[in-house]
Structures are given as C-alpha cells and as structure tokens.
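A protein chain is absent from this complex, but the other protein chains hold their places.
After this line comes chain A, so read on.
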C-alpha cells in the first residue's frame, strides 16, 4: 500500500521485490546460517549485485539513487527473514559503517571504500565499543598518533558486527590527550594492514547468524588519507552516525516485531485448546490486539521521525525516543508471542524462541535503553 508522504508506488514495488528476494534467497537458509554462526559472504555480493546495499545512496557513488525510505523498506522487510542476525549485519553495511564515509569522506575514500561496500565486494564494520568503554564514547582509549604522513593506531575494539571478516573498519580513535570531544577522530582502517588482528569470534545469546568479534590494533599504520573527515571532529561525526544507526535500528525492530506478531496470530487461529482455537479466548485476543497496537504506535513514530531525518533535520530527542520505544516494543512483542506459543514457543523447532533472543539486542546496540533515556532526560531539561 502507498502511504503519503512516506511510501510511494515505487516503494511498494521495491517492497514486493525485497519480499520475494528474502523469501527465495534468505529465509530458506536462515536455520543453517544460525547454526554455523555466520552467513556466506555471497549474500553481500548478491545483495550488492541487486543494488540492495546502496538503495539510498546516490548514483555517483554507485548507489541506486533512492530516498531514505527505500532503505527503511529494506530494514523492515529483511527483518522478516526469520532471524535478526543477518539483517543486523546488512544494516551495519548500509546504514552504520558507510554513512560517515559518504558524508565526511573524500572522493578517493568513496572510490576505495564506499563503492565496493555498496557493490558488496568489501564488507564494512564500525568500531566504537571497547572492552572498557561502550556508552561513553568520549572515554574511548584506542589511540592514533601522527608519525609523518602516517598514523599509528593502538587499542582494542569489541562487540564488532561483521568483525571476523570485515575488509575495513570505520574506527573511532583518540588523536589527542586533551580530554573531551575534541580529541576524537575517525579513520577508515583496512583489515589487511600489518598489526591488525581478530582477537576472537564472540559467542552470544542471539543474533547468531551474524559474526561478532574483538579487534586488536597493534601499531597499525595507516596513511593520512585514511583519516575520515577532520581531525578532532570525530565525536560530532560519530554522534551524527549514531542517529542514522538508531533510526535503522528502530525500523528493523518494527520488522522483527511484525514477524513475531504474524507468527503468533497464525498460531492463535490454528492452535486449539478446550475444543476451540486459542485466539477465541479473550485473554489471547486482547494480547494480540495490544501487540498490534504497540507495533503500529512505534511504526507511526518511526515513520514520522524518519521523515524529518530524511529531510535533513537531526531531531536527536525524537530519534532517541523512537529507538527506545521501538526496541522495547520489539522485545515485548516477541516475549508475548512466545507466551502465546506456550511450551512450543520455548522449543527451538518453532521460530519464536529465536525472535525472542534476537529482539533483546536492539535494547543494547546503537546506544542502550539507559543512554536513550539519558539523552531524552537532558533534552527535557533535567
């Protein structure tokens, strides 16, 4: 359905296309990839070929020239594939690691990193969190020191999505001893440089089809051309990046919630207890009505905020509210869906336990619930 001012007939066609792609080329393999703890690299190349990794990037950088909402369509639809891991890995590629390169990068950086990422030929990661630092970006310790025409990077990053096989990392570093935001700068670091290594692949409760790793930088030398944007401006750049990360995270949470809700609705219509479908019982029917309500409330909020974001505004309070609400809703809906499935919901042979595990992550990634509340409370004058 078209939905002005957000979705035109072209978005509807795109949605149909993505749905078909997900049904044919992603969903049938999700179980296998979850089991293996990674999905094949060919998913990146295939999605690159189909233009799905650059929907909202302009044609000059190899994108499809679509608007911001074309990327929202992808985030919503791919999150209905039956897991949250692969969609998260794709979101890192399209909306987390690459937007700062597009926005702050040089032409040369567009050619070397953005284009191949859009084509699916290079896998991108974003390096913010460290073993001792997550939410407090200003406190990060990974250090880059200037040495002539080069920078020497030392430090460790953790919880890095796509980390085991990324070809480059959009990396947040400290470039000055001065405390505060002015000491932070961004670099793009190729992972085939001397001194770079993957510490270990991390095991986790959900998002299992997506690989997560610890990255070690031991005297990694990068040329000055790999500095992204201006030296000392990294904090503002990464704060801008996080807004997009939160928007796409909200869109993904809605897709995931819709998936869990649909599963629960179908189940409630077919599963019988006391000689009738359990959906006939008010306790289940009202639960589904509440789930639908929560999803729609968050969907409208997400679209409205994304609309402002797509028109160049950066309403950080509303983005934080949207991300907080959508992430909490996603987990709440998955939890209620599991309850409707009862004992079956707890079993691995049904799709709900995975949705439940995966839906826990959006409340932590891209800024925790607590950080969202901090941002909101500061903006309401506390």
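Please note the rule applied: contacts are C-beta pairs under 8 Å (C-beta built on N, C-alpha and C of every residue); 3 or more make two chains touch, one makes a residue touch a chain; residues count from 1.
The working rule: contacts and distances are computed from a predicted model.
Q: According to UniProt, what is the chain that's been left out of this complex called? Choose from "Coenzyme PQQ synthesis protein D", "Electron transfer flavoprotein subunit beta", "tRNA N6-adenosine threonylcarbamoyltransferase" or "MoeH5".
A: From the listed options "Coenzyme PQQ synthesis protein D", "Electron transfer flavoprotein subunit beta", "tRNA N6-adenosine threonylcarbamoyltransferase" or "MoeH5", the omitted chain resolves to "Electron transfer flavoprotein subunit beta".
Q: Given that one chain is not shown, which residue among A:21, A:187 or A:217 touches it?
A: Of the candidates A:21, A:187 or A:217, A:21 is in touch with the missing chain.
Q: Touching the absent chain in the whole complex: find that residue among A:64, A:142, A:175 or A:328.
A: Of all options in A:64, A:142, A:175 or A:328, contact with the hidden chain holds for A:64.
Q: In the whole complex, not just what's shown, which of A:13, A:293, A:311 or A:377 touches the removed chain?
A: Only one listed residue reaches the unshown chain, and that is A:13.
Q: By the contact definition given up top, give the residues of chain A that touch the hidden chain.
A: Counting only chain A, the missing chain is touched by 9-10, 13-14, 16-17, 20-21, 50-51, 55, 59, 64-66, 70.
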